[in-house]
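Let me give you the structure first, and then I'll get to my questions.
A protein chain is absent from this complex, but the other protein chains hold their places.
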Amino acid sequence: MPGHRTKGFCAAAAALVLSAVLAGCGGSGESAGGGKVVLRYTWWGNPDRAARTEQAVALFEKQHPNVRVQTSFSGYDAYKQKLAIQATGGDAPDVMQLDYRQIDQYASGHVLLDLGKVKGDLRTAEIDPGLLATGRVDGTQYAVPQGRGTETVVYDVKAWKASGVVLPRKGWTWSQWADAVRALVKKTGRPGATDPGQSEDAFEVWLRGQGKALYTNSGGLGFTADDLARWWTFTDRLRREGAVSPAEQTTQLDGSVENTPLGRGKATADFNWDAPSSGYLALVKGGVALAPMPSGEDGTPGQYFKPSMFLGIGAHTGHRKEAAALIDFLLNDRQAAKILGATRGIPVNETIREQTASQLKDFDKTVADFQSSLEGSLKDPPQAPPSGDNALQTTFQRDYDQVSYERMSPRRAAENYVTEAKAELRS
Amino acid sequence: MTTTATPADAPTTVARKPVRWGRVAVHLGCLAALLVMLYPLAWLLATSLKPADEVIASLNLLPSHLEWSNYKTALDGVNGVSVWRLLGNSLLIAGGAVVGNVISCSLAAYAFARLRFRFRGPMFAFMIATIMLPHHAVLIPQYIIFNKLGMVNTYWPLILPKFLATEAFFVFLMVQFMRGLPRELEEAARIDGCGPFRSFFQVILPLTRPALITTAIFTFIWTWNDFFTQLIYLFDPDKFTLTLALRSFVDASSQSAFGPMFAMSVIALLPIVLFFLAFQRFLVEGMASSGLKG
């Protein structure tokens, strides 16, 4: 009998039992709060945003000694899953950060509190009315935008300048953009930009440039198969010419800047949202600059200021007053604004935006300058997209994959998409 | 194949026939296979030391210089929670799961493999069927149940199911092992007056030790890596695990920190490597080495 082995085994087993007991104990430490109101506040982001949020929340707790805020965060994709399951289980947090695409679903699913009920505790007067309206569903305000962003053509400054191609400028059109990427591939030998055909966001900008919209006000499809077929024919031709990234590159997009053609050094420009573009700085040796999105042929701007995120209150919260106070603090408190900076997008409170603009540094300043260069020239944002859009965003990419891998004509893929979209929006 | 068919534990008189070349060939073959298999791991390790612009973009294995700050960032923890706390939480959950699975699955397996009771056939079939339903389909009902029990944001939803033998994989595994044991063992014990409980603890359990160790190892590793369950049931950052914290470095909507994420992966890997190394040696002992006493 191998005695020593058995002993070792027993020791290991004992250690495990002990840890299990401890685990059991750890689980029961729930009732901490000490008579205080405990608010659960969840959001998505990265560690930097977490550090700044913690600081702001600590300040709020100091000002409201009767409230304890329990924060929790995850990355975007994980957050969306977690929140959906919590909400379904009737366990939505008191204060939650929401995405544009979630508003409609969460509001119509009775997860969010009608903010009209907490008007006195939550001031929204200093938010641009057009922007504020994006948090409204069927006339009721369910969420308040917390920051704003807009799309941009982000490009490798050094490479673009060296190519001698005319730099992107305000008011340029889609056909000027197409000429530019064609010229870029000739001069630099690599595609001018990421193929925008896969991006529902880019398509929306193109569509708005023609005075149309992704969705009608009643939540139906705002465009026809013809529109989409024209867009995909446009991008497909550029792809075949090599002016935009090939399918093998485009398919690797996963939301991170690292996997974009620009980030991998395989293209000169990319489409992205303004704030996340800071990620390119570490990847593109020649530095990056932000340019406006191309507009329609008659100069109609397609891009708009989009709320980068919203804040909402759980419908079943027991502390709506405190929850509203927290949101009010995060949006309107000057000290909070100072701490948060532009970590959640450029602030929506206009007074605060002006006051903090001068304090912004580095890429935050680049973004703020970019936005102020567009100020006043853009149209109002559309209302929050219908909940079916969550699925359609992926469907859009999938159907365009069929085009870029040359398995379907743009026309047939567009018709497929419209059929799928109509079914999705009906249910 | 002839060389590989020899059991190492077979009596030495048989195995000592000169097959040296065969042995050398087996070693060489294994080493060659390992070279290929461990290459991605080397990549993982190397990437954890790469500066930000090389993590994804560079296709070289080796970093241009060693970026230790990735580890420094990772060791600082996430959201004000130290890496040690995260490690402790992970250990508690994985350790609790191991204990739960080993106890509850072996009990159930013994009943299925060796005892008679009514509805055994249908219940066995049901147990196998529970492995077949994709877990995404039962996620929401399970969440609602745990929420009703007031267990969300505690470790109970992660540990309690293991004490209730819900992982049919392991029940089935142990059933297969117990059925491989000769019936005479228990017959002898029974004639000596052992009831089912004594023959379970004194005869069957010691002999199924390889299966128990296997269960312990798999449970530990799989629980450790089970991101999704931890994600939905844990709310408080204080209760987060290493696996959860790892994902906090990656956020598609803002800026990801892939370098620290890789460093954190390596840190999160260490405990399971140690656990595997500590327990895998017990795998060697089975009936073959401890011998049959029956």
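As written, the chain order gives the labels A and B, with residue 1 at the start of each chain.
Heads up, the rule we're going with is that contacts are C-beta pairs under 8 Å (C-beta built on N, C-alpha and C of every residue); 3 or more make two chains touch, one makes a residue touch a chain.
The rule we apply is simple: contacts and distances are computed from a predicted model.
**Q** Suppose you had to identify the omitted chain by its UniProt name; would it be "Adenylate/guanylate cyclase domain-containing response regulator", "Sugar ABC transporter permease", "Quinol oxidase subunit 4" or "FUSC family protein"?
**A** Missing chain, UniProt protein name: "Sugar ABC transporter permease".
**Q** Would you indicate which residue among B:A52, B:V99, B:I213 or B:L231 is in contact with the undisplayed chain?
**A** Only one of B:A52, B:V99, B:I213 or B:L231 touches the chain omitted from view, namely B:I213.
**Q** Quick one: which of B:L49, B:A94, B:V152 or B:A165 touches the chain that's been left out?
**A** Touching the chain that is not displayed is residue B:A165.
**Q** Given the contact definition stated above, which residue among A:L39, A:A56, A:V69 or A:A87 touches the chain not shown here?
**A** Considering the complete complex, A:A87 is the one touching the chain left out.
**Q** Give me the chain B residues in contact with the hidden chain, please.
**A** Considering the whole complex, chain B reaches the absent chain at 1-11, 13-14, 22-23, 26-27, 29-30, 33-34, 37-41, 43-44, 47, 56, 59, 61, 103-104, 107-108, 110-118, 120-134, 136-138, 140-142, 145, 161, 163-166, 169, 171-173, 175-183, 186, 190-191, 195-197, 200, 207, 210-211, 213-214, 217-218, 221-222, 225, 227, 243, 246-247, 250, 258, 261-262, 265, 269, 272-273, 276-277, 280-281, 283-289, 291-292.
**Q** Using the touch rule from the top, list residues of chain A that touch the missing partner.
**A** 77, 81, 84, 87-88, 105-106, 108-111, 247-249, 251-252, 254-255, 387-388, 390-391, 394, 397-398, 401-402, 405, 407, 424, 427
By our rule, only the chains that are shown with their structure count from here on.
**Q** Just how far, in Å, is the C-alpha centre of chain B from the one of chain A?
**A** 36
**Q** Which residues of chain B touch chain A in their complex?
**A** 52-53, 55-57, 73, 78-80, 89, 91-93, 95-96, 98-100, 139-140, 143-144, 147, 151-156, 159, 216, 227-228, 231-232, 235-237, 239, 244, 247-258, 278-279, 281-282, 285, 289-290
**Q** Can you check the complex and tell me which residues of chain A touch chain B?
**A** Residue list for chain A touching chain B: 1-2, 5, 8-9, 12, 15-17, 19-20, 22-24, 26-28, 30, 40, 42, 44-51, 54, 70-78, 81-82, 85-86, 88-91, 93, 254-259, 263-265, 275-276, 278-279, 282-283, 285, 308, 343.
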